[in-house]
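Every protein chain except one is present and positioned as in the full complex.
Just so it is clear, A and B label the chains in written order, and each chain counts residues from 1 on its own.
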Amino acid sequence: MTALNANPSTGPLKAPLSRAKVGMACLIFMESAFFSAFLVTYLYYIGKSPDGPQPLECLELNLVLINSVCLLSSSVTVVLAVRSLARGAMGAFRLWLAVTILLGLEFLLGTGYEWWGLIEDKGLTIQSNAFGTNFYSLVGFHAFHVFVGLVLLIGVFILSLFGCINPKRDHQRVDVATWYWHFVDVVWILVFTLVYIVGRVPQGAAA
Amino acid sequence: MQWAISVDHKKLAMMYIGAGLIFFLVGGIEAAFMRLQLAQAGNEVVDPATFNQLFTMHGTTMVFLVGMPILLGFGNYLIPLMVGARDMAFPRLNAFGFWLFIFGGLLLYFSYVGADGLYGAGTAPDVGWFAYAPLTSRTFSRGNSTDYWILGILVSGFGSMTTAINFIATILCMRCPGMKLMRMPMIAWMMLVVAFLVLVAIPILTAAQAMLLFDRTLGAHFFDPETQGSAILWQHLFWFFGHPEVYILILPAFGFVSEIMPTFSRKVLFGYPLMVAATVGIGFISLGVWAHHMFVVGLGPVLDSFFGATTFLISVPTGIKIFNWLGTMWGGRIQFTTPMLFVTGFVAMFVIGGLTGIMLATVPMTWQLSDSYFVVGHFHYVLFGGTVFGIFGALFYWFPKATGRLLDERLGKWTFWLLFIGFTLTFMPMHVSGALGMPRRVYTYEADRGFEIWNLISSIGVPVQMAGVALFLWNVVRTLRKGEVAGDDPWDAWTLEWGTSSPPPEWNFDRIPTCTSARPLWDRKHPEDPDAHYE
Partner (left out) sequence: MTTPEEKTKAEQLAERAELAPREPLEMPYLRAIPQPTPWPILAAFGVTFIFAGLVTNWVVSVVGAAFALVGIIGWFREVFPHENVEAIPVADCEAVLPPPVFEPRPAKSPRNVVPEEIHPYRSGLKGAVAGAVAMAVVAAGWGLIDEGSLWMPINLLAGTVLPSVGEATLEQLRLFNGVWFATAVAVHVCLSLAVGMVFVVSLPMMPRRPLLAGGLIAPIIWTGIAWATLRVVNPTLEQYISWPWFLGSQIAFGLACAMVIARSTKVRLHIGRSFEDRMGFEQTEGDES
């Protein structure tokens, strides 16, 4: 405290935080709390759903692994896009952004295809049992967030097509927007682990 | 129209507080009907179904549509002024959040006419403010009044979350030069912790309400025990939100006390760093106490002991605050203006509520007292004697800043004493009737159980409180028309908001202030003895 006495600082604050970054960090924090409620609920209900379709017989890894690879690699491509933008290479930016969007779309369509199979072939709906309830809620809310992130990225893409993105001016903004996409990815890692790995462990082994 | 499209944090704040006060009157009238019904044994003022709606709407209104908006409104008004900013970090988001709160509240109240009731009439939610499962399942809650409860709170919850993001970004990014974190006024610290709690707690409620909505509309099985669901899960999720919510409602009031008390004791806040530490401590510990609302569920001795212990633990930082306030007043040149009366009343009443809270943290006592009027008495001492007294103190204190005119002191003191006496009359006897075994949320009681006299006293307190509130409203109207002109700094205070005109211009400060200490205005008024010297 004595150090302050000698030199009460009145100068501008050094390196003030960016509003946009703090706001996005708060949003991500808030969304994490939201997802943690669903994740904990899913965990709570694992193995507590004796009737109806079971995780082990319903969930297959083939398709979901492809989806996961697409979504996770889209996090890399979006970083490449932001780097291109920072360099001012608009062509590369558009290309990487388009790849990111396509990968995201693949994930959404793949999830939709998986759901269709579950409903039609396996007879698993949100009404079937606690497993169905939790599965569709958790994966569905995640897919909804992917959708929102995708809308965000498509918006940026359209703006860049019309030449409204200025590398110098907007590079920070686009960077902050992609934070959301990374967040959606991280949530998917948790969801995947919980639903497709922990949740599929046979019940005898779990007990 | 100017107000509807405004993004000025001060206008939005005044709309927050004004709307909150209107909902306060509505919620108060609901409570008055309940007290009228309970004034005598076997009364028939309202029928049981209406009584259920009354306590549900009273609780929901007071927590979500009165406490939250008024406190967030004060945060909105004061944070930019106190940290020396021109506006909030995201002014448009601020407007968005406010309107979500308003529309959410209106959606909730629209249930009175819009929900599917008997013979086409509307019906309000009647499942209690914590809406325990399985009472909320389609089997037991027909129609869609519960859906209105879910959606109204959901929408206004979105508003609270956007406001919380705004608070954090403003406090972290918008401080004026020299306004270090440890120089911020206590309110800014309190609001920072509150915003953090909002970001943790409200999403959990939103998630739980989404699950409930799936249960009710899509036939999911989250909370319905008949179909593998778990009713206890709702309690866990709700109270994981619900207990931080209690601190969301009380911490801003702590902030009001920490600003008003030094001004009228003419002394600096005692133990500022410890106060900050205690606030942060409360913020964290409050995330780990929720199951003390669930002792009667039968969670087992381990969990019961754990949550009992954490609840005892949280009384430590709270106690630190109490002693710091006493230390602030001790030896000061105390002036009992109306704001000071309210905040001293706050400390006394909050201590009573806190002590009954410690009683209820004792597991066996909760087994005896849970869901009795003792609990009702306890949390009204905290939320009325605490939060509402703090809000009134803040209203009297910052009214001159917002309007340029001082509320009448004589009427203000009458308001305080009427509210104080009415409050004590209403809520003190509830401890007795509760200890005697009177259950809450039951629309009547039998004679000859010893409840009558206590309930009668409780009901007599209501008109006294109403007189106090009416006097306050009259005071506001009268002051706006011909009140004493306040000037920029009527209380000779030390924080930045008093360094600009009353009311402040839209841009808050002609020049962005700089500060060299925690009391920038003291430094400006007393250059010969600057506060920075003591830091």
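One rule holds in what follows: a contact is a pair of C-beta atoms (placed from the backbone, for glycine too) under 8 Å apart; a residue touches a chain by one contact, two chains touch by 3 or more.
Note that this is a predicted model, so its numbers are computed, not measured.
A.B. asks: Which of B:I17, B:A115, B:M261 or B:V289 touches the chain that is not shown?
C.D. replies: B:A115
A.B. asks: Tell me where the left-out chain touches chain B, residue by residue.
C.D. replies: Where chain B meets the chain not shown: residues 2, 4-8, 14, 86-87, 91-93, 95-100, 102-104, 106-107, 110, 114-115, 144, 147-148, 151, 154-155, 158-159, 213, 217, 262, 266-268, 270, 327, 330-333, 335, 403-406, 484-492, 494, 499-501, 503, 505-507, 509-512, 519, 521-522, 524-526, 528-529, 531, 534.
A.B. asks: In the full complex, which residues of chain A touch the absent chain?
C.D. replies: Output for chain A: 1-2, 159, 164, 166, 169-170.
As a working rule, only the chains that are shown with their structure count from here on.
A.B. asks: Hey, which residues of chain A end up touching chain B in the complex?
C.D. replies: So the residues of chain A in touch with chain B come to 1, 4-5, 8-13, 16-19, 22-23, 26-27, 29-31, 33-38, 41, 44-45, 48-51, 126-127, 129-130, 133-134, 136-137, 141.
A.B. asks: If we count contacts the way the header does, which residues on chain B are in touch with chain A in the complex?
C.D. replies: 89-90, 93, 161, 164-166, 168-169, 172-175, 177-180, 195, 199-204, 206-208, 210-211, 214, 218-222, 227-230, 233, 237, 514-517, 532-533, 535
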